[in-house]
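This structure is in structure tokens; I'll ask about it shortly.
Removed: one protein chain of the complex. Kept in place: all other protein chains.
Now for subunit A:
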Amino acid sequence: MSLQCIGEDNWVDTRTVYIGHKEPPPGTEAFIQQRFPDNRIVSSKYTFWNFIPKNMFEQFRRVANFYFLIIFLVQLIIDTPTSPVTSGLPLFFVIIVTAIKQGYEDWLRHKSDNAVNHCPVHVVENGNVVCKQSCKLRVGDIVLVKEDESFPCDLILLSSSQHDGTCFVTTASLDGESSHKTYHAVQDTKAYNNEREVTSIHGTIECEQPQPDLYKFVGRINIYMNNEPVARPLGSENLLLRGATLKNTKYIYAAAIYTGMETKMALNYQAKSQKRSAVEKSMNAYLVVYLCILVSKSLINTMLKYVWQADANRDEPWYNQRTEAEKHRHIVIRAFTDFLAFMVLFNYIIPVSMYVTVEMQKFLGSYFIIWDHEMLDEETEERAVVNTSDLNEELGQVEYVFTDKTGTLTENNMEFIECCVDGYVYVPHAICNGQLMPDAVGMDMIDTSPGPDSREREELFFRALCLCHTVQVKEEETVDGLKHGSHHGKSSSFYISSSPDEVALVEGMKRLGFTYIRLKEGHMEISNREDEIERFELLEVLTFDSVRRRMSVIVKTSTGEFYLFCKGADSSIFPRVISGKVEQIRSRVEQNALVGLRTLCVAYKRLSPEQYQEVCHLLSNAKLALQDRDKRLAEAYDLIEKDLILLGATAVEDRLQDKAADTIESLHKAGIKVWVLTGDKMETAAATCYASKLFHPNTQILELTTKRTEEQSLHDVLFDLSRTILRQHGNMTRNTFSSLSDDCTDYGLIIDGATLSAVMRPSQEDSNSGNYREIFLDICRNCSAVLCCRMAPLQKAQIVKLVKTSKEHPITLAIGDGANDVSMILEAHVGIGIMGKEGRQAMRNSDYAIPKFKHLKKLLLVHGHYYYIRISELVQYFFYKNVCFIFPQFLYQFFCGFSQQPLYDTAYLTLYNISFTSLPILIYSLIEQHVNVDVLKKDPFLYRDIAKNSLLRWSTFIYWTLLGIYEAFIMFFGVYFLFDNTAFTSNGQMFGNWTFGTLVFTVLVFTVTFKLALDTHYWTWINHFVIWGSLIFFVVFSLLSGGIIWPFLNYQRMYYVFIQVLSSGPAWLSIILLITASLLPDVLKKVMWRALWPTTTEYIQMGPDSQGRDTAAVGHCLIRLLCTLLCVYKYT
């Protein structure tokens, strides 16, 4: 603890704080006064001044925005085929809307920062308590915190209202542990417990510079009494963290040491970075491909143009001269201008509207999550919250789920379920009027009438539970949330303990008739069933530790007998038991553990006074040891806690959330790996995992814990495990897939925080450094479930990061409810907050927040699935329809002397993406359901069909692109051959180039819309309205725009063009023909693939309960009819 060991070089890594800003007396070491930040929390991104430049910079950093900006600028500068308005208007609309939105959000952040920073705190100044704004707090200030207030910064406890200088604190919002923890003041300052006295403390605190680890703190306090410095070590038991709340203590005085952004909580808070979904990444990749297509198209056309123009009579025939200015332009400039003009002509291949549509789809689509009635919590009437809609589709891609345990999987509400004494099972709620009723249902081993001997055992067991604990009693009735249960009846006292299990046990005992009253003057008082007070003198407490996993007390009864009561995990008790009904109790314990109850075994030993003396001797020796005190103590405990007599076992339940097991099973079926990351201890966590079906009874558990790594080196353990796994894996691959489901044992891994950090630590020998991680990941990959216990918040994030950055780059999802989950929520691809009891931190930092864990099932399997198929179709379709749109223009260049002549009219060019083809795909991407909601919920394995971004694979993308190119060819050359040097009206008049374009465009709009109609599996009235509506709109628009001489336009090229087209029979016929020919291959492909290689989804679609069957039956009848008709047709 002492800082002496830290060398001079490391002085920078420590800070010195003057308590109450009092200079240390002269003559002591002079420290350089450091500058500390004030206690201001800043989560906002912009200030008033840098908003416009910073926001613009960030927006134009997006490839798409930058590209559109370039196109717009090019259009402004050079003479291009299309007007700059066509690209400028949508771009600036998008930019301004985004800027307003981001500005508003940042303003809200400013507001909440201000609220936090201006929150009043009490500071002791010159012996008076002064109220200050939180942000004005400085390092060294002495702060007064009252009960139920949370600490404004990281503080060193100086004194409290309690005389022993302790205070209780709940760190629920920091690390998720809802229990009350005890913090201690330094011995020398605990007496100064009013503001006048506390001002008189003269001292300095030396401590390390801020570190994110919540559980580590090293420091030293120097107190100058009469100018004689007294140095005391400071540890994490003295440090009160910002965000924690003072409980059950009237007030405390403490000195601020870390403030503002340097508090441990702020350091644990990771900046909320923009998350990008896998779909967006695919989209960007496609964008790059299309950019390449665009550039190469333009390059090819520019080159061909100059090859073609080499002949001067082609370049400038007499009928088509250049202006003087153009003639004098340098050829390089001309070529470059031409290149840019081609770029502009083809730029619609990457439309602004796609980004707008994607954003709209995400924004509007996320309302379905909010609206979802099934994700509404009936009790609290809370519904899901969407904090960012950018990740909707990512919900359909999740491969790993990292879940917090307490409050997420469980309700965070301990309840005593039963106890088992010598094989008799007692269930508290089966008690009527204090009368015990052994629960005999289904218990073969229970004798119906316990004899007097066992009666005695039973009472001993109850007394043991009433005595063997570290529970404190709080008399006062205060509203303290629900965590410690409500207390009905006469007693108004609370039980408080660092372990909620103990509270549950003591409360359970109370319901069984034995009430622990208080600890008074070293005597524990309990009232037994007859309401008599029994007093036991508490002699020794052998405290709980996670290595021993048990605790003991030694008491002296009023009759003078010495008893040792021990309670602990079954694994640590059974080996120390010499008698008792071990077998019955063991089977009961195992049975309970399987259903996820937290079990403890209770044993006792009667000590003779001599034995007691020996024990005292052992203990005091160990306690007085100066070196290896912990080790000595452990040895002493080991000697004392043996030869026990087993009394019974208890079972406490941290009730699982409703349908948690069902949800986890569904996720498993959907191919998602579920990891539980918890700060809780291993046994508890493992029990929960069993209860929630994360581990099955036949799951083989692999442990990677401190206990094991103490025995073997980490290296060996890791290799051992991986060998086990790989052997199994080898067998598995040899077997066929059919046996995969049942026969082979699946593995579950348990790892604890300490071991994890050892695995993660980049070791000095570089040979092994990367290896550990790899091996660890390898093991994890082959485990169906992983449990990580004793995790610090940042470790949770580390785990998520480790998996996220592993070579498969799986999509991760983190779900939690407490502030301790925030870092992993921020780290994972998708962060989900549960609206739990532990504050709103997780919810605020999450991407989505849901009321209960069970809602995750629908969120992923239904919403995620839908969003993914919707957006993938949206993306593919958008690229496809623009290939169809622009490719004919490209082809047309070959017939117009590469002159950048647009095929379509400006109105068509602008409106194609904005109005003619935008709404159907938007509506599709909002309400498409390829499979019904209920089917998706019923058959989680459908989720596997879309795993790994399967609908946006390159092959699919290439298929769509090729389809687009094919359709463009059909449309262009179809019309080309129709136009081929002939009239196609009955009056012999000829059509011009705009008619050509209009004809292609008409076919295009219809084809592209019909293609979407063919892909739609869910035709609501909205789909009908939008699909037919937009086609009608196109026709009406064309009729109107061609029917009027537009006074404000300087060209009238579309005048009557469309109407003339419609007056021509062959035009109608060719439109029908070309649409049919364009759609044919896609329909064929779909039908063939479905018949030959159907996916699971397609099977489900054709399932007996869907309409597909009926239509198929109708189809059958039709076919028969047709066949007969055909025969007739052929023979006549």
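Quick note on the criterion: contacts are C-beta pairs under 8 Å (C-beta built on N, C-alpha and C of every residue); 3 or more make two chains touch, one makes a residue touch a chain; residues count from 1.
The criterion applied here is as follows: contacts and distances are computed from a predicted model.
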Protein that the absent chain corresponds to, by UniProt name, given "Phosphatidylinositol glycan anchor biosynthesis, class Q", "Protoheme IX farnesyltransferase, mitochondrial isoform X1", "Cell cycle control protein" or "Insulin-induced gene 1 protein": "Cell cycle control protein"
Option touching the unshown chain, where A:Pro25, A:Pro53, A:Gly522 or A:Pro1094 are the choices: A:Pro1094
Listed residues A:Ile78, A:Val116 or A:Ala947, member touching the removed chain: A:Val116
Omitted-chain contact residue, chosen from A:Ile52, A:Cys616, A:Met990 or A:Leu1040: A:Met990
